[in-house]
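Quick one: structure below, then a few questions.
Left out: one protein chain. Kept in place: all the others.
Chains here go by letter, A, B, C, D and E, matching the order in which they are written, and residues are numbered from 1 within each.
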Amino acid sequence: MKLLLINPNISDSVSELIRSEAQRSASPGTEIEVLTAPFGVAYIETRFESLLGAYATAQLAAEHHRRFDAIVVAAFGDPGLTALREALPMPVTGLTEAALASAHLLGQRFSIIAISQRIQAWYREVVDSYGFGSRLASIRALDRPLASIGAVQDEHAQALKVLAERAVDEDGADVIVLAGAPLAGLARSLKGQLPAPVVDGVSSAVRHAETLVALQAGKAQRGSFAPPPQKPNRGLPPAIEALLRRQ
Amino acid sequence: MKLLLINPNISDSVSELIRSEAQRSASPGTEIEVLTAPFGVAYIETRFESLLGAYATAQLAAEHHRRFDAIVVAAFGDPGLTALREALPMPVTGLTEAALASAHLLGQRFSIIAISQRIQAWYREVVDSYGFGSRLASIRALDRPLASIGAVQDEHAQALKVLAERAVDEDGADVIVLAGAPLAGLARSLKGQLPAPVVDGVSSAVRHAETLVALQAGKAQRGSFAPPPQKPNRGLPPAIEALLRRQ
Amino acid sequence: MKLLLINPNISDSVSELIRSEAQRSASPGTEIEVLTAPFGVAYIETRFESLLGAYATAQLAAEHHRRFDAIVVAAFGDPGLTALREALPMPVTGLTEAALASAHLLGQRFSIIAISQRIQAWYREVVDSYGFGSRLASIRALDRPLASIGAVQDEHAQALKVLAERAVDEDGADVIVLAGAPLAGLARSLKGQLPAPVVDGVSSAVRHAETLVALQAGKAQRGSFAPPPQKPNRGLPPAIEALLRRQ
Amino acid sequence: MKLLLINPNISDSVSELIRSEAQRSASPGTEIEVLTAPFGVAYIETRFESLLGAYATAQLAAEHHRRFDAIVVAAFGDPGLTALREALPMPVTGLTEAALASAHLLGQRFSIIAISQRIQAWYREVVDSYGFGSRLASIRALDRPLASIGAVQDEHAQALKVLAERAVDEDGADVIVLAGAPLAGLARSLKGQLPAPVVDGVSSAVRHAETLVALQAGKAQRGSFAPPPQKPNRGLPPAIEALLRRQ
Amino acid sequence: MKLLLINPNISDSVSELIRSEAQRSASPGTEIEVLTAPFGVAYIETRFESLLGAYATAQLAAEHHRRFDAIVVAAFGDPGLTALREALPMPVTGLTEAALASAHLLGQRFSIIAISQRIQAWYREVVDSYGFGSRLASIRALDRPLASIGAVQDEHAQALKVLAERAVDEDGADVIVLAGAPLAGLARSLKGQLPAPVVDGVSSAVRHAETLVALQAGKAQRGSFAPPPQKPNRGLPPAIEALLRRQ
Partner (left out) sequence: MKLLLINPNISDSVSELIRSEAQRSASPGTEIEVLTAPFGVAYIETRFESLLGAYATAQLAAEHHRRFDAIVVAAFGDPGLTALREALPMPVTGLTEAALASAHLLGQRFSIIAISQRIQAWYREVVDSYGFGSRLASIRALDRPLASIGAVQDEHAQALKVLAERAVDEDGADVIVLAGAPLAGLARSLKGQLPAPVVDGVSSAVRHAETLVALQAGKAQRGSFAPPPQKPNRGLPPAIEALLRRQ
C-alpha cells in the first residue's frame, strides 16, 4: 500500500517530521511518500493561509495521486480535504479529521494543544465544521513566538505538557490532541507522561488511511462527494483540468 | 464609493447579470466594477470547485483591491470570503453572507432556492459555517439540467417560483433567498408574485457593502481577522505575496 | 426616506443620544424622527421591563407608523420587534438585530459590552432567539451602579474600553458590539482605539433600515410574518385595534 | 392552596374550559380562580397577539396576585411568563412550560398537536426558547378554519386524534401534547384512544403549580429572576407600578 | 398512592436519607417505600458504576413494581430510568429527571452542585441526554475526599453553600440543583440561605411521581417507550423474564 502525505506548507523541516512519524506509524508493507507544497507559507495559522495551502495541496494531489492508494492532507486544519474527497478516486483524510476519529474512539471530550494563539480560531472552525464542537473541551495554545517551526517541540515540550495537563484537570478533557504537523512525533515521546490518552495527527492519519484502503467502502457515485459534474472550465493547471475531465 | 465584485467563476454572461443587478441596486454615487475569474469553472456547485474559485478570487482581490472601498465575492457560497477578510484592509462580504444578513432582518426562518440538486450540500455547509443552521427552513433546487448558466432564470423562472411557494407553505420559510449569481435580478422581477419577502444575493451584497463602508467599524488589529502574521513564504503570485508582506 | 426610531424607555436623555447618532449615521436624504415611550421604565434590563417596553413600543408604532418608510425599535433587546414585523406593513428592525447583522458581516464571533450585570441574561436570550448563540464569544458588563443613564458613556468610557479589549484578547471576539441605546455614539468616539471592529446598534439600525427600504423585499402575505388573522378583539387602544382590523 | 389561572385571551368560553379542567385536575384543598383578559384578542396565534396578551396578563397578575399561592398563565405559548417570574413573589408557570415538564417526565420526544396552521411558528419559538427544540418531534395542526374557538374540540376531536396518531407513527413522538387552552380537557376524553401518553397544558400547569408551592424552593434574590432593580418609571398602571416599587 | 424509591447504591445510610426526605415531601396519603440495591457500589460516580446500578435497579423494579403506583430511581444520574420506562406499566422517574423538571419550572438556567469532581462528566452526559445542555450554567463539585457518604452534607454543608453562591454570581445560574441522593434534604435545611431557588432530587421526584399518577397520561402502546417486542430470551433473572413476557 502506498500513501501520499502532502504538506500544504513550504517547510521542509516539517515535512521531515511528518515523514519520520508516518514511517514509524505505518503498518508493515505500507510505503510513505511526503511532498512539500511548492508555494505557500511556512506554517498555516489563518483562513487566508489555509486558502493558499488548499490550492497547493490540490495541485500536488492532482499531479501525483495516481500512484497512491490513499492521500493525507498533512496539516492540522485539513486545507482542501473535503474538496479533494470529491475529486479524487481514492480515500483522502487529513490530520485533524484523523485525530478527531482517534479521539472519538478513545474518550468523550478532547482538548487540542496548539502551537500559537492565532491558530485557535481556525482550528475551532474546522472542528465545528466536522460537527465535533460539542466534544471539544478546549483549545490551549503556546503564547510565545516560535523561533523555528521545525524545532517547536524541542523548545516547548515542557510548556506543551503543562497545557495538556490543564486541559485534563481544568477543562474536562478525556483525550489530548497534539495539533499541527510541527508536533508530529511528540505524542510518542510524551507517552506515559500525560494523564490521558494522547493523539497525534500524523500517526492517526496514516493508520486511518490504511483502514480506509482496507475497508474498500467505495467511491461516491452520487451525493455530495461524487466527482464534480462535467462543465466548461478555463485556465486551470493541467493536472487539475485533467482531474475534472476524467471523472 | 467604489465597489469591486469578483465573480469566482469564468462565466462572462453571469458577470453581466451581476453587473446589471449591482448597478440597479447601488446607491447614487456608488461605482460598480465586476471582474471575472481568469481561471476556474463555469459555475461552482461543489467544494472542489469552490476551492478553485477561492484561489482565483484571492488573486484578483490581491491585484485589484487597492482601488476600492469594499470587495464583494460574487458567488453564492462565498468562496474565499473569510480568508480575504483577514488579508484585506477594507470590508469584504459575499452573496451568501449578505443574503443571510438581509433574511435575518426580514424574518426568522428562510429557505434557499438553488439552481441544481448538487449545489445543496455545499450551500448547507456554508450556511452552517455562519451559524445560521437553525434558521434554515429548507433548501430547494431545480432538478433539471441547465442548458445555459447565463439563461437559467429565463428558462426556469416558473419552476423557481413554485419552489419558493412550497418553501413558504410546506417548509415554514418566512423569507425566500434566491441563491446564486445566475439568479441575480430574479428577485426584482418576481417582486409581488411571491407570498414572502424575497432576497437576492447581489443587491444585498452591494447595499451591505455600502453600509460597511459607511459604518467605518475598523479593521481588526487583533483577533482572528487581523492580518496573517509575518512569516516566510515562497512561490506565491506577486500580488498575494505583496498582500502578505505589507501587513 | 423617513425613519421612525422608538425608544421603548421613558428616558428623554437617551432619546437625545439616539437622535444624534441616528442623524450622524443616516444617508443624505433620510429624515430621522425619535419618539420616547409615554410609559415604562428608565432603561430596560429585565424580561418584565421588556414586556412593558414592548407594549409601549407597539402603541407608538400603531399610532405613528403610517408616516414612515421603516421603523426601528431603539432599545438593545428589541422589545416587541418580531411582533411588530407581523403587524406593520413596512420594514422594522431593532438595535440588537441590526447590530448582529453588522457583526455577522464583519467577523465570525462577537462580544457584547453591556452597561449592567443584570442586563446580561436578557441579552443572551435575545441573541439566542435569533440563532446567534454559537457566534457569541461573551457578554461583558459594567459592574458598578449607573449614576445617570444618559451619561453612562461619559462616566464609564474607560471601563467599557477595557471590557472590549478583554473580549478580544481573552474571549476570542472578532467584533465588539457596544450594546444599549445609552451607548449610542460611543463606537464612533472609540474608533481607532479598539483592537477589533466596533458595532453600534443605532447606526447599524439606521443603515440597515435604509437598506430594507431600498431592497423592497416585500411584506409577507403568508408564513409567520403575515399580518395576524382577522378575529374578534376587545378593549385595545384604538390605534392597535385599527392595525389589527386593516390587514 | 389558591391558584390563579389567567386567560390572556378575551374568550369567556375558553376560560370556562380552563376552569373545568383545572378543577378536575386540582388536588383536594386547592382552590381555582380563572380570570379572563379584559382586553386582547379571541385567541393568540401570533407574536403580536402574544405581546398584547402578555401585557393584559401582567396587569391582571399585578392586580390580583396577592391573594394566591401560585399563578398560571393559561395560554399555550405562555405570554409574559418569564417576565412575571421576575416580578412576582410566588411561583408562576404556564401551559407550555408545564406541558413540556410533563412530557419530559413521560418520554424523550414529543409532538404538539395545535389548532391552526398559523400558530405553529410561534409555538416552535416558545419551545426553542425553553431549550426543548431537540426533543420536539413535530408540530401538527388542524388546517381548517375554526368556526368557534370554544367548540374546537367538539368539532375537530377526530381530526386531532388522527394528527396525534401520525405524530407517533411517522414523526417518532413518544408523548402527545394537546396544545392550547381551547383543547383543555380533550386529553382526558381521549384517554385510552391514543397510542402514546397524552399531556394537557391546564392539568399539567395546575399540578406543577401545586408542586412548586409544596417544594418551597424560594424566590430568586439574585440572578436573572430576581425582581427588577429599582429605577424611575412613569405612566404605568397603578398595580404594575406598585409591583415594581415594592420589591 | 404508593411510591417505590429504589436506591441503586448499596448504602443503607443514603437510603435512610432518601426515605426521610421522601416522607417529608410526600402529599398526605402517599406511602413511601425505599429499597436498597442488593449489589453494586457505595455511590455511583462513573459510567461503569452506573451500569451496575442500572442492572440492580432493573432487578428490584422487576420484582417489586406490581405493588406500586409509580417508581423512582433514587440516584442522581438516573441509572436505568429510560429503560424501565419502556418495561414497566406505571410511571417512572429519577432524581435528575425530576430535578430538571423542577428547575425548568423555576428559571431558565441552573447549576448542579455535586459531591465529587469525578462525578461531573457523568452528570453532564445525563443532562445532555435529556436535551438540557443549553440550560446548564455549570456543574460545581466538592474537591475533597468524602469521609462518609452518609454524612457528606453534615461535613460539607458550608462548602456546598459556597459553590451554590458562586454558581449564581459567576456562572449565571437561576436555580441551584443539589445533586445526589447523599444530599437529600439539604435543600430543605439551606432554605432561605441561598440567593436563588434550590431544587432537591428526592422531593422533586416524589412530587412529580405523584403528579404523573394523578395525570394518568397513559402507558405508551406504540413509539419508543412501548414495551419491548416479544422475542426469545435466555438466562435472565425470573422477575425480568416475567416482565419481558407479560407485555
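Everything below uses one rule, namely that a residue touches a chain if its C-beta (ideal position, glycine included) is under 8 Å from a C-beta of that chain, and two chains touch if they have at least 3 such contacts.
Worth saying up front: this structure is predicted, and the values here are computed from it rather than measured.
Student: Using the contact definition given at the top, list the shown chains touched by the missing chain.
Tutor: Spelled out, the missing chain touches these shown chains: A, B, D, E.
Student: Using the touch definition from the top, which of A:Ile6, A:Ala181 or A:Ala196 touches the missing chain?
Tutor: A:Ala196
Student: One chain is left out of this view; which of A:Ser11, A:Gln59 or A:Ser102 touches it in the full complex?
Tutor: A:Ser102
Student: Determine which one of E:Leu35, E:Ala87 or E:Ala164 touches the chain that has been left out.
Tutor: For the chain that is not drawn, the touching residue is E:Ala87.
Student: Hey, which chain A residues sit against the chain that's not shown?
Tutor: For chain A, the residues touching the absent chain are 25, 27, 82, 85, 91, 93, 97-98, 100-102, 104-109, 130-135, 168-169, 172-175, 187, 191-192, 194-200, 203-204, 207-208, 211-212, 214-226.
Student: Provide the residue numbers of chain E that touch the chain removed from this figure.
Tutor: Here the touching residues of chain E are 10, 38-43, 45-52, 54-55, 58, 80, 82-87, 118, 120-122, 125, 128-129, 223-224, 226, 228-229, 231-236, 240, 244.
Student: Touching the missing chain, which residues of chain D?
Tutor: 108-109, 134, 172, 174
As a convention for this text, only the chains that are shown with their structure count from here on.
Student: Can you name the chains that touch chain D as well as chain E?
Tutor: C
Student: Return the chains common to the contact lists of chain B and chain D.
Tutor: The common neighbours are C.
Student: Going by C-alpha centres, which chain is most central here?
Tutor: Taking the mean of C-alpha atoms per chain, the most central one is C.
Student: Counting residue numbers used by both copies over all numbers at the interface, does the chain C-chain D contact come out same (over half shared) or different (under half)?
Tutor: Over half shared, hence same.
Student: As a multiple of 5 degrees, what angle does the CA superposition of chain A onto its copy chain E give?
Tutor: 120
Student: Quick check: more C-beta contact pairs at A-B or at B-C?
Tutor: B-C is joined by more C-beta pairs in contact.
Student: Measuring centre to centre with CA averages, how many angstrom lie between chain A and chain C?
Tutor: 43
Student: Please compute the C-alpha centroid of chain B, do the same for chain E, then give the distance between them in whole Å.
Tutor: Between these chains, centre-to-centre, one finds 52 Å.
Student: Going by the touch rule set out above, which residues of chain C reach two or more other chains?
Tutor: In chain C, residues 82, 85, 108-109, 120-121, 125, 128, 133-134, 172, 174, 223-224, 226 touch at least two other chains, as defined above.
Student: Could you classify the connectivity of these chains, where an edge means two chains touch, as line, ring, star, complete or other?
Tutor: other
Student: Which pairs of chains touch each other in this structure?
Tutor: Every pair of chains meeting the touch criterion: A-B, A-C, A-E, B-C, B-D, C-D, C-E, D-E.
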